[in-house]
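Every protein chain of the complex appears in place save one, which is left out.
Let's turn to chain A:
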Amino acid sequence: MVKIYSISVLLAPPSQTSTVLASASDLSQFSFYQKGSVGEFLAFFARTVVERTPQGQRQSVQENNYTAHVYNRGGAEQLAAVIITDQEYPVRPAFSLLTKILDEFIAKVPQSSFNNPSSISFPDVQVYVSKYQDPTQADTIMRVQQELDETKIILHKTIESVLERGEKLENLVERSNALSAHSKVFYKTAKKQNDCCVVM
């Protein structure tokens, strides 16, 4: 069951501790008492992995059932984004999601507030968590692929029905041939009736 557990954006200066700038998580499947500890674990996992990823690199780390995909973008803002999912989440859309989130974050949040994590409000993260639970719908490439596959199935069915139509048409042709022959005979007989019996 593909699922995202959390997405976070972190400030990751190289070889220093990282700070979480924005994060959102979906812990609905855990019981109430577990939510707290799981949330803490996810945050810790995210920070550790980001600190160990060099700038400009993407990495995927697996830990029990949780897989973290990290993209440390570096650059002027020294940002990194982490997405923690289960093991079945497809890798490539995860990374494109990370890139997209980082771009939006940089566009929307001014750099001055990077030192003040609590002042940053980036609600899109939560939106993304809920939207991307089903990667096939949210990721463009996967959606296109899916629609194309559906179209292909529909086309296959269409071709089958066209074949059936062909059969029926053949049937019709035969029948109309026979009918035509019979009607000819009918006509000739009727004609003969007229000429043959001048008897009475």
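Going forward, a residue touches a chain if its C-beta (ideal position, glycine included) is under 8 Å from a C-beta of that chain, and two chains touch if they have at least 3 such contacts; residues count from 1.
Just so we're on the same page, contacts and distances are computed from a predicted model.
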Matching the hidden chain's UniProt record against "Actin-related protein 5", "Aspartoacylase", "Pyruvate dehydrogenase E1 component subunit beta" or "t-SNARE" returns "t-SNARE"
Could you tell which one of A:Q16, A:S37, A:Q57 or A:Q137 touches the chain left off the display? A:Q57
Where chain A meets the left-out chain, the residues are 57-59, 91-92, 95-96, 141-142, 144-145, 148-149, 151-152, 155-156, 158-159, 162-163, 165-166, 169-170, 172-173, 176-177, 179-180, 183-184, 186-187, 189-191, 193-194, 200
